[in-house]
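Note that one protein chain of the assembly has been removed; the remaining protein chains are unaltered in position.
Order of writing sets the chain letters: A, B and C. Residues in each chain are counted from 1.
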Amino acid sequence: MATSTPTKPITSIEEATIRFCGDSGDGMQLAGTQFTNTSALLGNDVATFPDFPAEIRAPRGTKAGVSGFQIHFSSHEIFTPGDTVDALVAMNPAALTTNVTDLRDGGILIVNKNAFDKKGMEQAGYASNPLEDDSLAKYKLHSVEMTKITRLAVEDCGLTQKEADRCRNFFAMGLVFWLYDRSLDPTLRFIEKKFGAKFPAVAQANTKALKAGYHYGETVEAINTQYQVAPAKLPPGQYRNIMGNIALAWGLLTAAQKSNKQLFLGAYPITPASDVLHELSKHKHFDVLTFQAEDEIAAMTSTIGAAFAGAMSVTASSGPGIALKGEGLGLAVITELPMVVVNVQRGGPSTGLPTKTEQSDLLQAMYGRNGECPMPVIAASSPGDCFDVALEAWRLAVRYMTPVMLLTDGYIANGSEPWRIPEVADIPKIPVEHPGPSSNGDAFQPYERDERLSRPWAIPGTTGLEHRLGGLEKQDVSGNVCYDPDNHDHMCRLRAEKVARIANDIPPQELDGPDSGDLLVLSWGGPYGACATAVHRAQADGKNVSHCQLRYLNPFPKNLAEIFTRFDKVLIPELNLGQLSRIIRAEFKIDTISLNKVTGKPFSVAEILEKIEELA
Amino acid sequence: MATSTPTKPITSIEEATIRFCGDSGDGMQLAGTQFTNTSALLGNDVATFPDFPAEIRAPRGTKAGVSGFQIHFSSHEIFTPGDTVDALVAMNPAALTTNVTDLRDGGILIVNKNAFDKKGMEQAGYASNPLEDDSLAKYKLHSVEMTKITRLAVEDCGLTQKEADRCRNFFAMGLVFWLYDRSLDPTLRFIEKKFGAKFPAVAQANTKALKAGYHYGETVEAINTQYQVAPAKLPPGQYRNIMGNIALAWGLLTAAQKSNKQLFLGAYPITPASDVLHELSKHKHFDVLTFQAEDEIAAMTSTIGAAFAGAMSVTASSGPGIALKGEGLGLAVITELPMVVVNVQRGGPSTGLPTKTEQSDLLQAMYGRNGECPMPVIAASSPGDCFDVALEAWRLAVRYMTPVMLLTDGYIANGSEPWRIPEVADIPKIPVEHPGPSSNGDAFQPYERDERLSRPWAIPGTTGLEHRLGGLEKQDVSGNVCYDPDNHDHMCRLRAEKVARIANDIPPQELDGPDSGDLLVLSWGGPYGACATAVHRAQADGKNVSHCQLRYLNPFPKNLAEIFTRFDKVLIPELNLGQLSRIIRAEFKIDTISLNKVTGKPFSVAEILEKIEELA
Amino acid sequence: MSIDTPLPVLKPADFASDQDVRWCPGCGDYSILAQMKKVMPTLGVPRENIVFISGIGCSSRFPYYMNTYGMHSIHGRAPAVATGLKTCRPDLMVWVITGDGDGLSIGGNHLMHCIRRNMDLNIVLFNNRIYGLTKGQYSPTSPLGKVTKSTPMGAIDNPLHPLSLAIGCEATFVARSIDTNVKHLASTLKRASEHHGTSFIEVYQNCNIFNDGAWAYAKDRETKLDTTIELEHGKPLIFGKNRDKGIRLNGLEPEVVELGKGITEDDLLFHNEKSPEPSLAYLLSRMRFEDGFPEPIGVFRSVDAPRYDEMINDQVKQATKEKGKGDLEALFNTGETWTVK
Partner (left out) sequence: MSIDTPLPVLKPADFASDQDVRWCPGCGDYSILAQMKKVMPTLGVPRENIVFISGIGCSSRFPYYMNTYGMHSIHGRAPAVATGLKTCRPDLMVWVITGDGDGLSIGGNHLMHCIRRNMDLNIVLFNNRIYGLTKGQYSPTSPLGKVTKSTPMGAIDNPLHPLSLAIGCEATFVARSIDTNVKHLASTLKRASEHHGTSFIEVYQNCNIFNDGAWAYAKDRETKLDTTIELEHGKPLIFGKNRDKGIRLNGLEPEVVELGKGITEDDLLFHNEKSPEPSLAYLLSRMRFEDGFPEPIGVFRSVDAPRYDEMINDQVKQATKEKGKGDLEALFNTGETWTVK
């Protein structure tokens, strides 16, 4: 599908990892997204890692303002955005200095030469021009006058110079598209859709810049090889690329439809969870009510109100916001109303590293409430998995009349991967029952339980079921306020038992690899991809190692204890200081080996592999 | 010191447990307090357990409105308010029915016969008059016309009938004072002080009622024995009786003086923590500022502001309030400012059982915050211990520049015991250093650390030390905002290590009993007394059992791991569903046996003993 | 319930739940409960469509005593809980019961935002100027100098005026009544129920245990006609046992004047609860007994304005009209997709 017949030799490779980086204003996220979509459309498996600067836009050209987007694309199944980069595009000196260390030796380095002026280099801390001294000798350096060429290319579109310069990212895209033999068509369609009607001049300019980049690759001699990455053999089906937060939002929408419910989201903006609010607020025609609350406490308690109302009720936030919801969660637990609480984890403690990823809210999810206050906790493993986990969270919530904590993290939330679009009809319904009107005059018993220990979800408007919920201890069965000592003990144990019994209702833990062996790698959340890849490699190397990725963190799958008995060692890699380890040790009384990292970055495959090799 | 020569036989006994119970309006708390003080003055060891009805005053005469006060007094050292009651005073049918089951067979039962009218018995659910049917046969029942006699006794004091009836508790006191051969003098002094000047008629009436009760005992034939409990052999010194919340407040006052600091308390009222606010607000002349905040979040964050200001800064609350402080605590941890956070635990989850005791906030104390957010946690064991623990909390806070979580519970907070008044001069100073003004123009490094990993506490107003704190990750040493990945990892580990190193600075764990054996009873907080007593009894029975009471819950004393190796089994009794157990298992990878109870009531000695006997 | 089934005729007693009422004998809350039960059957709303949401406090026990749906939530959060409920279920009639501590101290932010969004809720704030449930600490409405358990030397927090605050937050319906003024209270509750949007009612309530007599001046038979003034829409502000005193405006300052002696009703300030701008309502909310004014009771302000709960549901309808009912299949296939065979 390339736009012209290649005139240079093409090397076929299995996979590649590239990264666009530049100033926040340079449109690197857009470039990355376009490359991703194009590669996905071409049939590659892809995994991405957008890396935003800290919250505030720093002055242009500073290191603090550098924004990056990494894409790993492959002709086989992949699970991570790649450890090291094969080709790096750096739009300015600050981007170069902060990113070049991730480029592998011999990798392709494309830089915008025009940005290496005195001020730019000063801001990046370069004493001499790295494009001219020898410091980049170990890379295949292509120093391109991107600004100049782009200006020339768009000359006759009638743009201001500032506007013209904004087309630079399309030039860079064009060049990289040529390099990896990708079609321009999807991007051309994108330009047309986004700018065509409203800003025809911009559309024209971007098109020209894109093509200029492509032709630059074709023409310029210094760049002498093109690469090709063949389509991957993915399970058959219709595919699209999807980001974690979007998949999560769509999963929630689907859960609502599958349970015939209106969807209520009570949320307060917070990075990196805000996109769930943004996405759902676009889909009001799915019978969605999004309430931007005054704070997280109102978000949480409005969610309780909506659950009482009978809606599928959800709140979404990140660490500090979840901390504020702790008291409200206690009310959700004791009123036994169904709802989903999403935590898109970020770097803590406190405000911490708000745009970076971390898995350090697991213990808060388990224990961050007063009293004996048990709650199911489940976690997504990848962007696409967010969809499934959202459905599962609501299934459990409504089946067990309980709030469910759903953990994702910044890495999953902002990352993307190809997603096989499910057949809507194949997605199982989520049955919800509300007791109907009663006219026999008997007092309704809101805390009577079924075999799952679940109580009835009676909603206002139903004749004869009038009842009062609240945060004081409830009498068993009647739900009246009750100070009886034994009743309290009974109810505390009952709430715990109800959550524990969910273990009967979830699939047994799957194991990737042999049933027993030297080492079990146990992971949850974002590190899934790095662990899966590392374990596969170690297995290929003949190591006796298997992998379990946990979706269910409370309760754990029933067969987990038994799995542990079959391995000599258990390695738990986590982006925290050992939180799952603590829980596993307490629960199963086994020894665990922790691999911890809290740098705000995901694990690389190499980090996991190294540890595996040390242990098995 | 009895007011008259006894005319009936006196039996000497080792110890006794009595309970006053009646309607909330019957003055039972006062009766209990007077009996306690009198017994303490006489030299007995005492332990008390006031039991309030749920928050709201229920209509008179209902079971929901019953209030009780139990006193255990003894001629030897005791640790609990007693499991069963030797003498029960019940002022009305509701009090009788809700309390009589705790009276031991053969125990003395004194009831106000006049309260057993139709309405009263109906409210208590008595079909027939229990004073007249045989249902109380197993007790020594004294059915006294208290209302009538009291009215007669105070006849000429010029009170209304309602006022006269309010003297009934003094009649009951007088009778019980006689029964246990206690002096009336302390109570007479109390009456004089409380009512003498302002309400002479009331003072006179109460005096008459008190004496009437005493003389009733002397005179009436049915009551034929008096008991005597000799003074206990307590360590020499000056003593007073003290409640946990008061001891805590005084400990804080003392810590402030010993560190030459102003004391700031930011608090929002909540049962059972409000008394800390009440008590401290009485002592402004100790340079105490008490701020009743608009909510717990403001209480917490004003406490942070006060810590920044350089004050000894404290906040106190209970479970739901602590849940609200979670986000603020993260800021306290990352700014590394010293402060004390008190949680007087109560029954949860949510509003739960607000006036009852529980130990179910330990996991919240440890983990109830987003991110890796470590904080030292210590717990008081008894009312008097609150004083020492308050001092220790501040010592650690200021020495390690960290918020410290101090746990007590409703049982300790409202219970009382004799307290040996410390020599103020003997209490060690708590040294605090603030770096002085600097004029060398070098940038101040607020995150430079000493050998304890503690940073300097530089306070506003100091020339040359201007610096900015905040919730974003800090650069090591400089304290500037820093997004560097490795710095974040480093700082997370550093904060954890700083807290962990406190283990070097606390006394090794003490053991009550032999160094090794079949069973170690490991307890923390309120169950101390029941565990100590039960272990002593088991030891006396020849059991191979020892007891550790933990004050330090994070970090644990260094020698704890080693202690565990010397016992076959570890029993952890807790008023929760096994929270310390979870932590111990995770930390030490040992097996533990949990004894859990969440009835809102403390453990009885018998419950612990039974479990010990089962295990050793 | 189909439209032509006649509503069963209910009596106040039908709104009593089976729970024992556990306020202190003599508490002003009893009277408010009684009036609420009296008003309920007159509203034409089936019992199952009524919900009471409260926070924590003595006052907040209220829902337990009403045989409707209800939730005794957590301290200060009732307006937020009610917001979630009402947003999803605009068909329900939702009452929020709160106290001066619950609503104005810990819950101030939710109250403020609920009012400015003009959620269609009826908020009744029981103002006893004290924390009852926690046994007597001062509240945001306690006067300066008030000695309480937490202020042994007297309170030093300048008190809030609930109605001024509500008006400062763009309230569309603001009223005041008194626990013991039963007729007035009942009619005020009824007026509130009829308003579309947030109705905010302050009720002077006596806590006879921890703050007895806080409103004595406004409740006492002897003084109340001189210390309070009943607002009536379109009528001049007249008060006094003999209805011989009135309120006149002097620029922007109200003043008490005596009628007769050359001053007629026409010189007085006329009440206009419908005034689009809230300055009049604000000014009335500033009249305080301690400054020599009678305190207004009744409806200060009642204006129509768009409601959040209605608008959010309208957006759903509009979006559905424009885009059709949400189709997952279509959603999943928006943007670029590809087929793997």
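Going forward, a residue touches a chain if its C-beta (ideal position, glycine included) is under 8 Å from a C-beta of that chain, and two chains touch if they have at least 3 such contacts.
On a predicted model such as this, the values are computed, not experimentally measured, just so you know.
When the whole complex is considered, the residue among C:I56, C:V96, C:I130 or C:L165 that touches the unshown chain is C:L165.
Only one of the listed residues, B:D295, B:D388 or B:D476, touches the absent chain: B:D295. Across the entire complex, the residue among A:A16, A:L248 or A:I270 in touch with the chain not shown is A:I270. Considering the full assembly, B:A309 is the residue among B:L30, B:L136 or B:A309 that touches the omitted chain. Against the chain not shown here, chain C presents residues 105-109, 112-113, 116-118, 140, 144, 153-154, 156-161, 164-170, 249, 251-253, 275, 277-280, 282-283, 286, 305-306, 308, 311-312, 315, 318-319. What chain A contributes to its contact with the hidden chain is residues 55-60, 62, 64, 268-271, 274, 277-278, 281-282, 284, 290, 292, 294-296, 320, 350-351. Residues of chain B in contact with the chain left out of this view: 37, 40-43, 186, 189, 231, 233-241, 250, 253-254, 257, 262, 264, 266, 283-289, 291, 293-295, 297-298, 301-311, 313, 327-328, 330-331, 335, 420-422, 424, 437, 443, 460-472, 480-481.
Convention: only the chains that are shown with their structure count from here on.
A count of C-beta contacts for the chain pairs A-C and B-C puts A-C on top. Inter-chain spacing, taken between the CA centroids of chain A and chain B, is 47 Å.
Between chain A and chain C the centroid-to-centroid distance comes to 44 Å (mean Cα coordinates, whole Å). Shown for chain B are the residues that touch two or more other chains, namely 64, 320, 350-351.
Each of the following residues of chain C touches two or more other chains: 56, 74.
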